[in-house]
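Handing you this structure, nothing more for now.
Left out: one protein chain. Kept in place: all the others.
The block that comes next holds subunit A.
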């Protein structure tokens, strides 16, 4: 095949076919349109205010590494006036997270951003290695997911940031829409609305957004490849098959048949409207009586899981039966290890962060 020229500059050789549009474009035009589309997402959704302190949830993986690079580029190019931080959660998984955190530390140097690492060990007194040695490999992802979500908010509170941005991309969101359709059939419609929202904020949580909501995974990976970005890509040792979920495979097959499928699914998720009377029936959010974090019960999920671990009944936070068994053992002992009380910060941070040296 004869080399084709870029559909945008009509000058350089086309290097990439955009999945969203089918356009064939060159490397430089690709950088420009990719960055500009993220900029448009940010400005159209009015994600930031000048002076905002923004933490980038950084795992060392492709999405968050590209996000850090693009956020830095756009902040400088368009003068957003943001103060950017890297926030990493160390789950305590030897041979996986310790290696990926090395990547984040290099990103810190490369992008010249302060980095805060918060570990499960520090926050909960348990590493994932220790949790897996107690609960085995069956439900460990439940612990990790619940603990990570709360750790990100708590790390952000320590940094006194106004906002957390995460690297969730269009593929991730479309996948979540597909999985949540199942939940809708079961009656949990609120999730569908939440999962396509670009920005979520409860009364007691820090704003969270997804600037890559409309960015295809293919383009994120191509961006990282062309820019030679340093990222980490190893499967979690406790969940080697996690990325092979049915929804993901199905989505990739849809994309192969019709590349716009991903954006189409996001749009259909957005088009679901939840009627007010249905919203009113949903459980009210409250705060956890033990740790102050948002919760739909007296105790938040993390506190329940932690209590189960501490009392040697790890199922307490997983099944209703486990919870009942725990309750039968009587109330939590006074000397139970708990999570520090959560408070949305105001004023200046008083914690030490690792600054680029």
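Basically, a residue touches a chain if its C-beta (ideal position, glycine included) is under 8 Å from a C-beta of that chain, and two chains touch if they have at least 3 such contacts; residues count from 1.
The rule is short, and it goes like this: contacts and distances are computed from a predicted model.
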Complex member absent from the view - protein name from UniProt, among "EKC/KEOPS complex subunit CGI121", "Uu.00g013650.m01.CDS01", "Putative exosome complex component RRP41" or "Ubiquitin-related modifier 1": "Ubiquitin-related modifier 1"
Residue touching the undisplayed chain, where the options are A:154, A:168 or A:323: A:168
Among A:43, A:233 or A:297, residue touching the chain not depicted: A:233
Option from A:53, A:149, A:252 or A:311 whose C-beta touches the chain left out: A:252
Where the unshown chain meets subunit A, residue by residue: 1, 4, 13-17, 24, 59, 61-64, 100, 167-169, 171-172, 217-218, 220-222, 225-226, 232-236, 243-244, 248-249, 252-253, 255-256
